[in-house]
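Excluded from the complex is one protein chain; the other protein chains are retained at their positions.
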Amino acid sequence: MGYILKMKDLEGGGVVPKRRKGGVGLAPTNEGVAYNLSPLLSLYLNLLPTSYFLSLMAKNQVDVNYQYNVGAKMDYTYAPGRNHLFVPGPVNIPDQVLRAMNRNNEDYRSPAIPALTKTLLEDVKKIFKTTSGTPFLIPTTGTGAWESALTNTLSPGDRIVSFIIGQFSLLWVDQQQRLGFNVDVVESEWGYGADLEALASKLAADSAHTIKAVCIVHNETATGVTNNLASNDVLNNILTVANDKFARLSSDHYQHPALFLVDGVSSICALDFRMDEWGVDVALTGSQKALSLPTGMGIVCASPKAIEASQTAKSLRVFFDWKDYLKFYKMGTYWPYTPSIQLLYGLKAALDLIFEEGLDNVIARHTRLGTATRLAVEAWGLKNCTAKEEWFSDTVTAVVVPPYIDSSEIVRRGWKRYNLSLGLGLNKVAGKVFRIGHLGHVNDLQLLGCLAGVEMVLKDVGYPVKLGSGVAAACAYLQNNIPMIPSRI
Amino acid sequence: MGYILKMKDLEGGGVVPKRRKGGVGLAPTNEGVAYNLSPLLSLYLNLLPTSYFLSLMAKNQVDVNYQYNVGAKMDYTYAPGRNHLFVPGPVNIPDQVLRAMNRNNEDYRSPAIPALTKTLLEDVKKIFKTTSGTPFLIPTTGTGAWESALTNTLSPGDRIVSFIIGQFSLLWVDQQQRLGFNVDVVESEWGYGADLEALASKLAADSAHTIKAVCIVHNETATGVTNNLASNDVLNNILTVANDKFARLSSDHYQHPALFLVDGVSSICALDFRMDEWGVDVALTGSQKALSLPTGMGIVCASPKAIEASQTAKSLRVFFDWKDYLKFYKMGTYWPYTPSIQLLYGLKAALDLIFEEGLDNVIARHTRLGTATRLAVEAWGLKNCTAKEEWFSDTVTAVVVPPYIDSSEIVRRGWKRYNLSLGLGLNKVAGKVFRIGHLGHVNDLQLLGCLAGVEMVLKDVGYPVKLGSGVAAACAYLQNNIPMIPSRI
Amino acid sequence: MGYILKMKDLEGGGVVPKRRKGGVGLAPTNEGVAYNLSPLLSLYLNLLPTSYFLSLMAKNQVDVNYQYNVGAKMDYTYAPGRNHLFVPGPVNIPDQVLRAMNRNNEDYRSPAIPALTKTLLEDVKKIFKTTSGTPFLIPTTGTGAWESALTNTLSPGDRIVSFIIGQFSLLWVDQQQRLGFNVDVVESEWGYGADLEALASKLAADSAHTIKAVCIVHNETATGVTNNLASNDVLNNILTVANDKFARLSSDHYQHPALFLVDGVSSICALDFRMDEWGVDVALTGSQKALSLPTGMGIVCASPKAIEASQTAKSLRVFFDWKDYLKFYKMGTYWPYTPSIQLLYGLKAALDLIFEEGLDNVIARHTRLGTATRLAVEAWGLKNCTAKEEWFSDTVTAVVVPPYIDSSEIVRRGWKRYNLSLGLGLNKVAGKVFRIGHLGHVNDLQLLGCLAGVEMVLKDVGYPVKLGSGVAAACAYLQNNIPMIPSRI
Partner (left out) sequence: MGYILKMKDLEGGGVVPKRRKGGVGLAPTNEGVAYNLSPLLSLYLNLLPTSYFLSLMAKNQVDVNYQYNVGAKMDYTYAPGRNHLFVPGPVNIPDQVLRAMNRNNEDYRSPAIPALTKTLLEDVKKIFKTTSGTPFLIPTTGTGAWESALTNTLSPGDRIVSFIIGQFSLLWVDQQQRLGFNVDVVESEWGYGADLEALASKLAADSAHTIKAVCIVHNETATGVTNNLASNDVLNNILTVANDKFARLSSDHYQHPALFLVDGVSSICALDFRMDEWGVDVALTGSQKALSLPTGMGIVCASPKAIEASQTAKSLRVFFDWKDYLKFYKMGTYWPYTPSIQLLYGLKAALDLIFEEGLDNVIARHTRLGTATRLAVEAWGLKNCTAKEEWFSDTVTAVVVPPYIDSSEIVRRGWKRYNLSLGLGLNKVAGKVFRIGHLGHVNDLQLLGCLAGVEMVLKDVGYPVKLGSGVAAACAYLQNNIPMIPSRI
């Protein structure tokens, strides 16, 4: 019965999307395709309003075989000044974290690492807003964290309800299917949030409790859509049924034992997230997102109900098996295999910074940066990929470009001319949107530099933006809303 | 039919080993147990030949709740001078590598990271000595690399032959069983190499070709045993049958299509390893071993035959699935999910250093350090855990202590008094051996400092070592065998 | 006869400037005074157009004794995101340089350091555009480099012509007087360039050749004034007379043997500078300026004529004595005392980056950033402190604020609210100007972030700026002038 993803659904995984109809036939680009120089680019550029760099560009086509200076500086693509990194992950790492990580290996069986780990496990629960959860710091990526959440709590053939609203929720569904679950997919148009009413109906209808889990991506990074797990009435009902321990409504007919698994990869530590209050059974994130660390640590937090489920779940797993972790937790040595010493110290530093700023202040900063970005997009006369305000994401904004422009050219150009890193449009929205990631350790002036850069890129590719307009709109808002820096007052 | 591991076999995974018979009842310790202060320690120490620190030690029992100065310096356990890190992993990281890794995140979809990755994939094949293999740089640990090797090439229920000769081969067998394979276990006494004759018999008897794979740990880190994959006659026969492409003997009756999977975690880049020549189908290592990087990258290399097998293998896997990697390789973007930018640059630097030294010179250095260590052990009058010279490991030496000494006390004492990190004895040899890891980016004088430290620790715990004896024996050999440093001649 | 600086001339060295006449009585601030919170600030702020942060600010006055979190993170004043460092020095350090410097000490008497030094001495000549000069890498600051230039070439009582056009030229004159020279000071109004006609007259009148040296600051960092040493006709004459070896005009009556000493602290590596072509005898800079290194290396380059003069100069010096350096140069060991190993490797990396970008491209980038900044200032309706376009500096812009605003409040506010570091007005222009440093390793988007920040600060302090106006003006220019990044084309 489970909805089966067809190959074309996965094209973000590599299949080339169709040419944009109104476009000029540029090379398609998606997350699976690093942006390469289009053969048609010089032609295309010559059709744009002239500016002196066009001839430069044309000339530069010759240098397509530019020899990267690999050895000398371990940098492939040197440019003066600092890269403006505004992809929605991996994000900018604070210098404090880089410093904390800049160290030799240590014996992870000495008393020092367990002591550090113990502290980390306590601290990390705070960013999930859980007191009863059990966290796992797994040497893996977000994809591995997904697999950990699923295989530890479910058995092959289990029916789960899952949502596709963009590339990352789609990839999670793909994983769920490949792991042998019976996935009941609820799909929305890209740019829309998850259809929570459909979920309510399915749960209500499922008096036999065949649904074993509900899986949802809190913030879809591909479209900049945040599913409002906090305030939506329908969702409240779901939460009620999903986790009876935290039921806030008494509608008995909704009582349902399904587990509630939430991908918080691009939300936790940046958006309001409340594991306990919302009745989440497994929540997860990755180190390279709002925690502002390097990639390499998948952080998974399991409710007591999820831990209980893991004792009977039959999905095969060894590397991802929570049981091994729990055994070592009990012994006080914490690690079933070698952790990254550097990431542990880095996580300590990252959490210290977050707690010093205050988690709620961190979230407020993201709200401010998200708002400022959307005001700029509006000022540019461009559309947000997110269909309704209720789904606006404060960690990533996907900006829709006019049909005559290829959004991947914007990304390419940002990097090649302005040392600005933006996110590509993926899969269904490849070529149609570019993304501004505004999450993690980043501040207002950095964002304003990015927005100014986007304006110039837009002009470069022929969009008639009024230079300064987005920055002006963002500044008007920010100047009234940026707080003083507490340590400097 | 497969041999089923009993719980007691896994005690390295946490179960407390039985008291040592001749010992004084000290707390058992294994890889799963960080060394904690024994409650009997002060009593024990008072029985030893006195020296002034004993009273210190006794007094210090009081300070067992010492408050680590966590915040101030991000170091739990400050000590002046540099830690002598001689565990068999994670190992010392060269400063050049630390420098290369000390950097902000980057957009991994820009052209820079694929270009870097492409170079790395080519370079990394050299350390496997393969030209036909396909490498995968997986954000995981050695345990994950194991799982990658198994799940991509085999299907549940497949019969595999696997060896237990120590804790790590035991853990791999445990994984193999948990992943649902029918494991035909060949066990040796700890300290002995794999019983390759038994393998030969099994293969010869298997005319139905029910054996789908042979799994072997090249170097058992727990006992310091290197299975000689290169020169052993029996093994040559096995290699013949294991991989017909590289058959060196024509004994037809040995022809056998089983895959040959080799754990090279503590061998590759340190011991002679020849993937193509030896007919290995999947070889794997971890970044934190002889490559001298932080933990976090499992490096797996697959022969064409293994790649072919992966197309039909039915074991469930998503995160570890080679297919996703291969799809992205083909597209030229290389990454199905976010890699650690820092580890990629670190790997580049690590490989550059290895190639500058020369891989064969690196291996020769390990031979030299291993030899020197064994000469010291002999001079101390202690036994090598490795039963025969043919299995001596040049990356780790497990030293057997007399029955009246608890080897974990040696490890504990090394760390607590001399800032020396040694490896614990694990599982069956917990309390009986301590281990000196001499692999990765380390040189002769560092080893000699370690050996001098071991001598003092031995004296501390009551072993009547002649101070200086091991160092003298090692020096006598080294002074005749250390080459000039080419860059300084 | 030499002009004697009166105490009030030196107030940048600490004396409190007089209250601004039209101002609101805020605490005066100059380079000698770090910006502290004015006791009148909350009152003042309440007079400004309201915005919500004002009440915040008022409240924050209470926190004036905020306890810096010193121990925990070694950061006194944590703020999320990256500091926008736009003081005219010390400037942003490239990550590549930080990496190169992140290393242990080395024996500076081993062959490695002399080999590195030799390379550096050759390379560093390129940034001075000299082939005949002799460079000295002195463990000191710009102030020490001044002293090195003077004491090695002159004797007490020597008559020198020197210019005061701002705080730094003033401080140099102060040093010249304290070192016992007879300084013939030519003073200009602050904001004006050096009076080169006066110099010409003095030289012409000096048939007895009593003038032993002409000292000039190429770029006055306090006012953003660049003395055009390249194209000015009068200067050409001076150059003629100042250094007969490089005479470009044949006006015999100008022939004069005075040495030509140039402070290039905020110009070299950022502005066009041609030691040989311009006949400069001693040129100097500091590591923390356009070279984008930490403070700690004064780089002095001496012409053959200056070297010759050093053999008879009678000013006392030991630490700064070139003779010691030259003796060690000759021996091939290069160092009369211990250099900073880290700065040597850092200088290597910094020069490599400059040469990779191309020195002329580096200079063109500074021209671009300077132009963009000035366009923003104009768009804000503010005045440049620099009186005439011919003196506009491409490394620092001093912006004049209206009399009712205290410019130090702008600097203070930038830091306390926006994590933006701007330069204070100094001495005569304290409270009247703030400075934007746009030199070193910085790019266009970083500058645009800074400019957006300045706009918000201006609004904060009551200046009716149109938000976005400066950024728009800068972008309009930049979007037509930023070249593609060669490594990324």
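In order of appearance the chains are A, B and C, and numbering begins at 1 in each one.
The rule is simple: a contact is a pair of C-beta atoms (placed from the backbone, for glycine too) under 8 Å apart; a residue touches a chain by one contact, two chains touch by 3 or more.
What you are looking at is a predicted structure, and each value in this text was computed from that prediction instead of being measured.
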Logged for subunit A, residues touching the omitted partner chain are 71-72, 95, 98-100, 102-104, 111, 488
Residues on subunit C facing the left-out chain by the touch rule are 13-14, 31-36, 68, 70-71, 74, 76-77, 83, 85, 87, 89-93, 98, 100-116, 119, 139-144, 146-147, 156, 174-175, 178-180, 286, 288, 294-296, 315-316, 318-321, 324, 327-328, 330-333, 336-343, 345, 348-349, 352, 415, 421, 423-424
Touching the unshown chain, subunit B contributes residues 51-53, 56-57, 60, 63-64, 66, 68-69, 72-73, 75-82, 84, 92, 95-96, 102, 349, 352-353, 356-357, 362, 365, 415-420, 441-450, 452-453, 455-456, 459-460, 466-469, 471-476, 478-489
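As a convention for this text, only the chains that are shown with their structure count from here on.
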Across the interface between the identical copies subunit A and subunit C, with over half of residue numbers shared counting as same and under half as different, the residues used are same
Note: subunit C sits from subunit B at a C-alpha centroid distance in Å of 55
Rounded to the nearest Å, the gap between Cα centres of subunit A and subunit B is 35
Separation of the C-alpha centres, subunit A versus subunit C, in whole Å, is 43
Residues of subunit A that touch at least two other chains are 68, 76-77, 92, 102, 349, 352, 415
